[in-house]
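Each remark here refers to the structure printed beneath this line.
Only one protein chain is missing from this complex, and each of the others stays in its spot.
Up next, chain A:
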Amino acid sequence: MSRLVVASIGPASSVQDGGRLGAQRYGLTVSGAMDRLSLAAANTLVGNEPFAAAVEIGPFGASFTARDGAVRVAIAGAPRNADIAGSPVAMDTSVTLKDGETLTLGFARGGAFTYLAIEGAIKGEPVFGSLAVNARAGLGSPYPRPLQAGDEFSVDAASGAPELRIELPKPVSGPIRVVLGPQDDEFDDANKALFLNSEWKISATSDRMGYRLEGPAIKHLHGHNIVSDGTVDGSIQVPGNGAPIALMMDRGTSGGYPKIATVITADLGRLAQTSAGTALRFKQVGMAEAQDEARKFAQLIRNLPDRLRSSDTIALNIEALSDANVAGYAVSAVDAGTWQVAAEP
């Protein structure tokens, strides 16, 4: 066994995987990676199952040191400058840290979450099939809380497999697609149109529970209290102040505000990677299109191994070079603990 030591890490960083399924009926939050495609890409690069447990790194920098042997890792998700002792490491590639070497990641340059997958995956004691951190419920393994400097993982010694890169589809831009409902009938046509046609900004007081949207106030037809019912990843609820909140992976399992629309599965990761202050729009799609996109998204994740390439073909971190002179980082975003849950019930 080798160890991977967290040498430094910012807030909003934790172990995440595909989430904790099957216990929402007991009020147990699903959690899991905010950007499932990037989690799956990082895991695929080191030969893990797509939703194996990995480190979800928040918008700030982080560094990791191999101890007691070599450790093979991969990074995908929000782009950052990355290097080992000054030698650049490209996003969407695997790399092997020799004993004592440190991988250093900078701030996210746009987006919020980068995934560090470890060959053989992070090991721990699953609860309801998951190691994902849910700090509120004291769940997560090996640490039931966000990561801190000094934490470490016992990991497989590096296999010595050749390093790989993964060719992901070009990032999609454009509006975040939603299907209306479940409570779109709690809003009149003018307010539905206001939601769909306005420009929104992600509030700085957003976190893994929910992204608050700043824009015009959406008015309800019959007030903002409904009898609590179930929520899903991407439910967009409208509380009394009219400012919508997109519920994310650490959402409560039920909620008592009308939900005007739901983000489609294929666009959830893209929403999660939208930094604070960035403008976004929504676009309504029909159920057939949403489900078609969900099936394509599942297929994309299943077929990620087909997108692996030898990493010999790139000698330089082109991205890092081209961005080296760009001043100013996108300040995210997702600052854990700034955001108070609406007191419900």
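What we mean here is this: a residue touches a chain if its C-beta (ideal position, glycine included) is under 8 Å from a C-beta of that chain, and two chains touch if they have at least 3 such contacts; residues count from 1.
Operating definition for what follows: contacts and distances are computed from a predicted model.
This complex has a chain not shown, and the name its UniProt record holds, of "Branched-chain amino acid ABC transporter permease", "NitT/TauT family transport system ATP-binding protein", "RNA polymerase subunit sigma-24" or "5-oxoprolinase subunit PxpB", is "5-oxoprolinase subunit PxpB".
Taking the complete complex into account, A:290 is the one of A:15, A:290 or A:304 that touches the chain left out. Summary of contacts with the chain left out: across A:10, A:120, A:146 or A:234, the touching residue is A:234.
In the complete complex, the residue from A:108, A:180, A:218 or A:304 that touches the missing chain is A:180.
Within the entire complex, the positions of chain A that touch the omitted partner chain are 21-29, 127, 136-139, 179-183, 226-235, 252-254, 259, 262-265, 287-288, 290-291, 293-295, 298, 340-345.
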